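What follows is subunit A.
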Amino acid sequence: MSDVFDAVMLSLLIATAVSVARARDLLAAVVIFSLYSLTMTLVWQHRGAPDVAMTEAAVGAGVTTVLFLITIARTTRREKP
Partner candidate 1 sequence: MLLFGLDLDYVLVVVLFCVGLYMLVSKSNLLKKLLGLNVMETAVFAFIVTSGMIEGGDPPILVAGTAAPYASPIPQAMVLTGIVVAVSVTAVALALIVQIHAHFGTIEVDELKELP
Partner candidate 2 sequence: MNAGWAEALPWTIVLPMVGAVLTPAVAARRPRLAGTWAWGVLLVASALASGLVYQLATTGPFSYDVGGWAQPYGIELRFDHFSAWVLPLLLLFVVIVPFSWRYLDHVMPDERRPAFYALLLLNAGGMIGFCVTGDFFNLFVFTEVVSLSSYALVAVGGRGLAAFAALKYLFIGAVSSLLMLFATAQLFALTGSLNMADVAGRLADVGGGPAVMVAFAAYAVSFMVKTAMFPVHVWLPDAHAIAPSPVSAVLSGMVVKIGIIGMLRVYQVFFAADVLELGAFNQTLVWFGAISIVMGAFFAIFQDDIKLMLAYSTISNIGYIVLGLGLASPYAVIGASVHVFNHALIKATLFLAAGAIIHQTGLRTLSDLRGIARRMPQTSAAMAVGAVSIVGLPPTAGFVCKWYIALGAFESGQAPFGFALVFGALFIFIYYVRMLNAFYFQEPVHDVVIEANEAPWSMRAPVIVLATLCLVLGVLGGIPLSFVEPAVLELLPFWGN
């Protein structure tokens, strides 16, 4: 069971990280990045680090994402090819 959870989560991590790199729409990239952080949160919760998981969820996925969104609103949403 645990191995299945690990395998799913780890592949999700790689998939999200690569999608962040590939997304041309910056808004999408930021949202996927926040998904990446949240996946990481689950992994850490699973690995006996609830404190770290909560901090990452609040700071890494929450505050960082909001700051990124504000920046996109003030700059640009498209990545030039």
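Picked so that all candidates are chains of the complex that A comes from, given by their letters.
Going forward, contacts are C-beta pairs under 8 Å (C-beta built on N, C-alpha and C of every residue); 3 or more make two chains touch, one makes a residue touch a chain; residues count from 1.
This one's a predicted model, so the numbers in the text were calculated from it and none came from an experiment.
K.L.:
Out of 1 or 2, which chain touches subunit A when the complex is considered as a whole?
P.N.:
Among 1 or 2, only candidate 1 touches subunit A here.
K.L.:
For the complex, give me every residue of subunit A touching candidate 1.
P.N.:
3, 6-7, 10, 13-14, 17-18, 20-21, 26, 29-30, 33, 36-37, 40, 43-44, 47-52, 55-56, 59-60, 63-64, 67-68, 70-72, 74-76, 79-80
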